[in-house]
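Take this structure first; my questions come after.
One protein chain is absent from this view; the other protein chains keep their places.
Presenting chain A:
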Amino acid sequence: MITYVGKPVNRVDGVAKVTGKAKYAAEYKVPDLVHGWVISSEIAKGTITRIQTDEALQLPGVIQVFTHENRPDLAWFDLSYKDQDAPPGSPFRPLRDAEIKFSGQPIALVVAETLELARYAASLIRVEYEVENHETEFEAHLSRARDPKLGLASLLKPPPPKPRGNFDEAFAAAPVQVSGEYVHSAEHHNPMEMFASTVVYEKNDKLTIYDKTQGAQNSQLYVSQVFGLSFKDVRVISSYIGGAFGSGLRPQYQLFLAVLAARELRRSVRVSLTRQQMFTFGHRPVTIQDIKLGASEDGTITAIRHDAFAETSRFEDYTEIVVNWSGMLYPIPNSKLTYKLVPLDVFTPLDMRAPGGVTGVPALECAIDELAFKLGIDPVELRLKNYTDRDMDADLPYSSKELRECFRQGAERFGWANRNPQPRSTRRGHTLIGWGMATGIWDATQGPARAEAVLTVNGKLRVSSATADIGTGTYTIMTQIAADTLGMPIADVLFKLGDSDMPLAPIEGGSWTAATVGSAVKVACEELGKKLFKMARKMKNSPFARANLDDVLFADAHIRLKSDPSVAVSLREIVDQNGGHAVSETSTSTPNFLKLRKYARSAHSAAFVEVEVDEDFGTVRVTRAVTAVAGGRILNPKTARSQILGGMVWGISKALEEESVLDHQFGRFMNHSLAEYHVPVNADIQNLDVIFVDETDTIVNPLGVKGLGEIGIVAMPAAIANAVFHATGKRIRNLPITLDKLL
């Protein structure tokens, strides 16, 4: 029975969150807790020659200062430090030795009875360095660009496809050409909640860890391997997360430090990072892209070249899919796509909402806009002309692709038909008004996961899986799926997540959780249903004695005969008959790889944007935006809309405001506070509109969902940059478009 799926059900965790009942990693009250304060490196490269800790240690209440000099022996091999999202290379090990690899590197942990004391003691510690020259300036080291190392990560993030046709010839022969260099700055995730771990030291050296992470089992794996502990002695809990955007895909260094201190001191320890320290680990990498497009006069795109150069650290090869989209979105017969890395003295970049997608697609979509302008063809028109239902690189049809409908409905809602194609054609006083649009695409993936479904002694349904909810609404949609699968009222269903003791789930990211864990929840509930039906059939005088599973349905917490729904057994009765014992079932859902292999699978979107630009000041406001999304089945229009709105806001942020600025004198990000690292405020956000176009997909996964976490952001930056061009006649290829670039 479909009662809840597809309905705008309120967040099941909403009340807990707004009333403060939802606890975050740093909020757990633990007896005898001591506090750690992280000291960060002031230089970007070199060696620590001396750390003076005496003065700090003399303060009453300061317990210990951990540094590379006194840390215990830990795992030897890199492999032990690899978490589930580790790129190829040698993971950073906090306090490993005296070597400094990046500015802000954690070099000591001060542990004291109170947080204030630890923080004060930290200010008394003197560190001396032998400084070496660092290289952090991306543009200056482009000549060092090289191919990324391949590793397990390349399964999920395949390298660029082989060239198609012959780009050079086709481009040279193309009567209409555009080319440009697109740049975007580094960005930090900056979720509201700072990274924190509360490590509870229990009897027999067991640890229960409240950690901010997008994968409780990922943190468990990491801690177990690094500290040589068995899984059963390490439990990681992460029930609520105050945003993460990808930053929680890898265990951050506060986890390592808190566990190290707890084990050495045999006490419970908490370590929280400061906002400034939130700028000392993974970030979206600075990327430079060159794009060349060739087309015939009628707008058929015949050639594309897309070369991307991205930064990584010296120790790991972080990669993302930047250029491959260019081979997927348009059926261009001649294409050459490359992706290269430049290792610098920075921390390894890290997946950040639509990693690679919101890097590569905006560059491509600006280039397409440039081409449309040069050809004198409407930008939507040009995209329709070069539409494809196949992913040409994979040489597979899309499992579903309602992008055409996104264009149509988005354009209609926006009023695109009234657009005067001429740049600078609309103004009001000093204000230039421009309209732009762009396409978005993101992978629709599914992984294997497990879930447990339990009919409890009081006849309620409890479902769990070790996934995470970073605010996207996972709690809510899983509850909806479970309630519908077993025909339970939603109030009687409890979905739990974020505990390493729960059935296996992969790290939560890449918009795959709805499909991955949703499928597992569905299967677990179906299996539980089968079991319950069998039990019902065996009951004395069972009305189902001669019925098959196909003959019944689950509704209102009952199993009912389809032919006569008044013939029913309540789930509650089954538990009672079971001697009052709960009934449970744990199952695994695995994607049907054989079927999936035959299709390309993506979510699509189209964004339409209006901007107002002050022609003297260069200030840009997004006054109106419509995003139409083809994202498969929408499980919950309310949480889904919020996801897309959030993505759109971030798209505005990326296009106009957001930028981590690194000073190369010091190799250090300088605007490391939320006063100077700008993200939109309410006054920046005006009319945002979301459309979900109908898209039925029977292939992607049993639920027909594609995931909505990232697709909302992908199309926005280019739509804004294109609107700015339309308003001003200026093509800004370097994001964010701050006012100085338009003066």
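Note that in this section a residue touches a chain if its C-beta (ideal position, glycine included) is under 8 Å from a C-beta of that chain, and two chains touch if they have at least 3 such contacts; residues count from 1.
The working rule: contacts and distances are computed from a predicted model.
Of the names listed as "Ferredoxin", "Carbohydrate ABC transporter membrane protein 1 (CUT1 family)", "NitT/TauT family transport system permease protein" or "Xanthine dehydrogenase family protein subunit M", the one that matches the UniProt record for the absent chain is "Xanthine dehydrogenase family protein subunit M". Although one chain is not drawn, the whole complex shows that of A:Gly6, A:Pro680, A:Pro702 or A:Gly729 it is A:Pro680 that touches it. Although one chain is hidden here, its contacts on chain A can still be listed: residues 40, 42-43, 103, 116, 119-120, 123, 276, 429-430, 616-619, 621, 656-657, 661, 663, 665-666, 668, 670-673, 675-676, 678, 680-684, 738-740, 743.
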